[in-house]
Structures are given as structure tokens and as C-alpha cells.
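For this depiction, one protein chain was excluded, whereas all remaining protein chains were kept in their positions.
Per-chain residue numbering starts at 1, and chain names A and B are given in the order in which the chains are listed.
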Amino acid sequence: MDAYLEGILILSGINLIAVMGLCLLTGFAGLFSFGHAGFMAIGAYTAAIFTKMLGLPFVFGIAASAVSAAIVSWLIGMATLKLKGDYFCIATLGFGEAIRLILDNFQGLGGSRGWPGIPASSTLLNIVILDIIGVVLIANLVRSRHGRNMIAVREEELAAQVAGINTYKYKMLALVISAAYAGVAGALLGHYMTFIQPKMFSMVKSTELTIIVIFGGLGSISGSVIGAVVLTFLPELLRVVDKWRLVAYGMAVIAIMIGRPRGLMGGFELTPASFRKLFAERKAAREIKAASRLYSDDDSAQGAGR
Amino acid sequence: MAQFLQQIVNGLSIGSVYALMAVGYSLVYSIMNFSNFAHGGVIMFGAYFGFFAMTLLKLPFLAAFALSFTGTALLALLIERIAYKPLRERRAPFLYFIISAMGASIFLENIVIATIGPTFRTYPKVFSRTAIALGSIAVGRLDLIMFFVSAISLALLVLFIEKTKMGKAIQASAYNMKAAALMGVNTDQIVMIVFILGGILAGIAGVFFGMKYTVYPQIGNITTKSFVAAVFGGLGSLPGAVLGSVLLGIIETMVAGYLSSQFRDLIAFVILIAVLVFRPSGIMGKISEEKA
Partner (left out) sequence: MRVRKMLFVMLAALVLISCGGTKQADVIKVGWFGALTGDQAVWGNNEYKTVQMLFEEMNAAGGIKVGDKTYKLEVIGYDNKGDAQEAVNVVRRLTSQDKVVAILGPNASGNAIPIAPILEAAKVPDIATVATNPKVTVLDGKVKPYNFRVCFIDPYQGAVAAGYAYDVLGARKAAVLYDVADDYSQGLREFFNQNFKAKGGQIVADESFKFGDVDFRPQLSKIKASNTDIIFMPYFFKEVALSANQARELGITQPMMGGDGWPSEQLISMGGAAVEGCYFVNHLDYEDPDVADYKARYKKKYGVDTELNGYLVHDAVLMLVEGLKIAGKVDGEALAKALEKVDFQGITGHVRIDPATHNPTGKDAAILKIINGQYVFQQKYAAK
């Protein structure tokens, strides 16, 4: 395969894993994080310690990256999950920057000059396998009782609490799982780039991931999958417009927000059953449209608001 | 001792920079309940407006200053109309506003890079750079002027909010937008006014930052710190924003001066979290359920 295409597919796959976790946190539990690049950094450095320093197989590195990011997120969660909306947001922002600052200062792992020579163990094949495992796990989780409880927390926290749902527990669950996913994504990224540097895990990276989740549609796993692929390809396609690239990207983000605020697939899942439903709906929709012209796309599905 | 006093002066000066930005944030937050990340971009434009008014149009400083904050007021309003109004009408959750604001911020920074280029630009000299010496302590002239200008503009803002009918309407909307609308307040108009006020503050901040720190497309990024300060003080509270900013400035300075400049932000962050754990709504924020 063409090396360029392969490279972007690999990056899509890596982003997809991180986005999957964020999809749970933001899309299902309704928490907004600015610090997931920090969890990626933890994963990337932990995995590199296992493979490059200790010489262990990549699988151990991946497992360790998930565990380490999860533990750190649990500690962060204990301190901050009781905070509301923007305050949690700022706490994650501070956390992400703090991780970078620690890594910048830590000369043993290269400091801000980075750590080269990490084995090139990430391949398209193992990334696709991990993607599939990741999607299946999340899909099963959100369809379980826990997933429904999370949605309840997102939609109306107070009501969920009254109904006897331990909101703190579900927020924590979402945070820890999403951090573990981010950790794995970081490990894969490090072993794809063969080089890691704290600079790679900036706040911009965290924001990009969140933008993908929103673009794909809150609370839609298939939306996140499509979003990860599309938004990894988009900047590459926009290369033709040179330095106008990010101008176009900024406009596109606003356009998506105001044009299709539920995102690409808000609240909608791509499954064989939904395909049949989609076509049936569209047929019905065409009929209704022909009759009244009142059909509006935005009213047809549930909103993701709270 | 001399060093300690100097560090206090440094901290106050840095804090007042944060305050000028944080008030703009908090004002918008109090009405809209989201953090307006495009604010930094508007500040950056303010710096450029002032710079070009002085160099290309050869305007005197005060005229350039006025032109700059008029420009940013219009820009802030324009951003509201394009990026937020459609969301408001749809009653979208705050996440969408944040993302839309980020899109606007990416757009603003890069449109500057793409059109006039990423070069750093230096303001023409308006105020002398020599510091006023108080014993062994140095106080920058620009810092003093900036301190007074921000104090005056904040006082005017408070007067406007407290004393005018429009100000009362803003207060009412900040308290409860829906109820205010029911009472006959034109909330759309209120939102416009708030963005214009925020834009004016951004323009003032922009010109001063341009003079102090030179002008470049990423200058808006320092607003991240003022966002932290606004949260620290209690989002939505104007006195909180000022207090949070000054405290953050002093904490940062003291950490860098006496503990470790390498870990300054880390320590400042831990202090911030500690404050939030004990006072979950910031120093001055009202303890209540989130309004979103």
C-alpha cells in the first residue's frame, strides 16, 4: 500500500481509539475534557518504558499504558469529578499541562528534547484489531445498564440522582475507561512515530479529539468512528490550500456546529437494523415531504441537550 | 526583602494583565454560561487594529486606541451573530458553544497568518520604557498606565451594570435568562450588548498587550491563563475574576521566585485544584447548581 495512505489510515486508527474513549466521556457521560492528550502522554511514555527500556513485548506496553492512564485518571477524578461543568473542564486543562510540564522537566525520559528510537511496533494490522476490540467493548458497555445510567446522568443529573443512580460512580467509570483508551492510543502513537516528545501532547491535541467526538455526534459510536477517519483525512486533503488550511478548518468547525449541531450521527447508530430503518424512514420521509414540506431534519431525532 | 517587594509588584502587574482578559470572559460567561474561547482571538485582533492604526493610518495613540476597541466590539458582535446565535436559538448545550468558540479561535489566528503573515510586529514607542524606581524596586510605567486604564474601564463597566436600566437587564438575564425574557427583557439585545462590552474590553487589552509584549498571531493564547484565573475567582462573577487574576498572578510569581520556576505551573495548578475542592465554585462564585 502507498506509504502515505497507510500512514494516514494508521493515524485514523490511533485517533479512533482515543476518540472512542472520549465518546463515552463526552457523548455518554456529558463531561468535557481538555486533558486527554495528557493521558495519551502517560500511555505513550509508559509503553515506551516497557518496550524500549525493559525490552518487553509490545502487548505488555499496551496493557501497561491502559492501566497507568486509568490509575492517574482515577486520582484526578477523585479530586475533580465533584466539580461541575466548566470547573471540571479547567481541572483537566490544568492536568494536561501539568503532565507535559513534568515530562518536560524529566531528563531521564528525554525531557522536552524528546525520546527517540522507540521500536516501530504499531502496524496497520494491530491497530485495526485494537480498533475492533475497542469498539466492541464500548458498544457493549453503552448498551448495558451502565450505559443507560450514564446517559441518564448526561441528560438530567439531578433526576438521575433522585432515581437512585450513583452519578459520581458513573462519571468516574466513564473517565477511567476513556483515560485507558487514551493511554492505549498514546502507546500506539509512540510506537508508530518511534519518537515521543511532550510537545506532541498539547492542549491542541485534546481539543482536536473533542472536536472529532462532537463532529461525529454526541452519543453515537459509529459517528465517532466516522468522525475519526474523516477528520484525520480532512487536514491532509486541505493541503492543497496551503496556509489557508487551518482557516478552512476553523470555518468547517463552526459550520458543523451551526449547520448540524447534533453532529454527523447524533444519537444515531450504524447497525444493520438501523440501515433498514434508515431506508424505511427515508421512504416515509419522502412521502411526508411530498405531502407537506414541513419535514425538518432536526426534529426527527432526539436532541443531545441537557 | 527588596526582592520580595519586587516580586509582589511583579505579581500585581501580571495579575492585572490576567484581570483585563478575565473580566471579558466572566462577563460573557455570566450571560451565556460558556467559556468564550474566541476571546483571545478578539484580543489579538485588537492588538493588530491598534498597531495598524498607528503605523499605516498614522493616527495618534488615543485615536488608534478608540479605533481598536470599536473594531473589536464589532468583531465580537460578528462572532456572536455567526457562531453563537444559531446555537442559542436552538438551545444547544454548552459543549457546542465551546466547540464553536474554538473554531472561531482557530479561524481568527490563522486568517491573520494567511493574510498578513506570522511576523512579530513592534508598536511605535508611546510610553517610555524606563521604570520608575522606588528605592530598589522598579515599577514599569506601562504597567502603571495599564493598571489605571483597566481600573477605570472596569469601574465604568460596574457603573453601567449597576446604574443603568440596560445594566439591570443584564443582571436579570445573568440570574435567569428565561425569567428575564418573560419579564419583557429583550434577551437577544442583552446578548449583543454583552458581546460588545466584552469586545471593548478585548480591544483595550489587545492594545496594551501589543505595546507590552509585541504583536503576533498567537498572542491570544495568553488568555488560557486568564480563563484559569476566572475559574479560580468564580466564573460569572466580575469581582471574582479580578480577585482570581490578581491572586493567580501573585501565586505564580511567588512560586517562580521562591520555589521553582521549572514547576511553576504545576504548583499553581495544584493550588487551584485545592481551592476548587474546598470551594467548588471558586473564591467568589455563588455556591449553586450549574445553570446550563
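Keep in mind that, in the parts below, contacts are C-beta pairs under 8 Å (C-beta built on N, C-alpha and C of every residue); 3 or more make two chains touch, one makes a residue touch a chain.
Since we're looking at a predicted model, the values are computed, not measured.
The chain not shown here makes contact, within the complete complex, with A, B. Residue A:R245 is the one among A:H36, A:K171 or A:R245 that touches the chain not shown.
Only one of B:G50, B:G103, B:G140 or B:G198 touches the chain withheld from this view, namely B:G140. In the full complex, the hidden chain is touched by chain A at residues 2-8, 11, 100-101, 104-105, 111-114, 116-117, 120, 189, 192-195, 197-200, 226, 229-230, 233, 235-237, 239, 242-243, 245-246, 260, 264-265, 270, 278, 282.
Mapped onto chain B, the interface with the missing chain covers residues 3, 6-7, 10-11, 13-14, 17, 110, 113-114, 117-120, 122, 129-131, 133, 136, 138, 140, 209, 212-214, 216-219, 221-222, 252-254, 256-257, 261-262, 264-265.
As a working rule, only the chains that are shown with their structure count from here on.
Rounded to whole angstrom units, the spacing between the C-alpha centres of chain A and chain B is 30. Residue ranges of chain B in contact with chain A, taken from their complex: 29, 34-35, 82-83, 86-87, 90-96, 98-100, 102-111, 113-114, 224, 227-228, 231, 235, 262-263, 265-266, 269-270, 272-273, 276-277, 280-282, 289-290, 292. On the side of chain A, the complex with chain B involves touching residues 26, 30, 32, 79-80, 82-87, 89-91, 93-95, 97-98, 101-102, 105, 158, 203, 207, 210-211, 214, 218, 243-247, 249-254, 257-258, 261, 298, 304-306.
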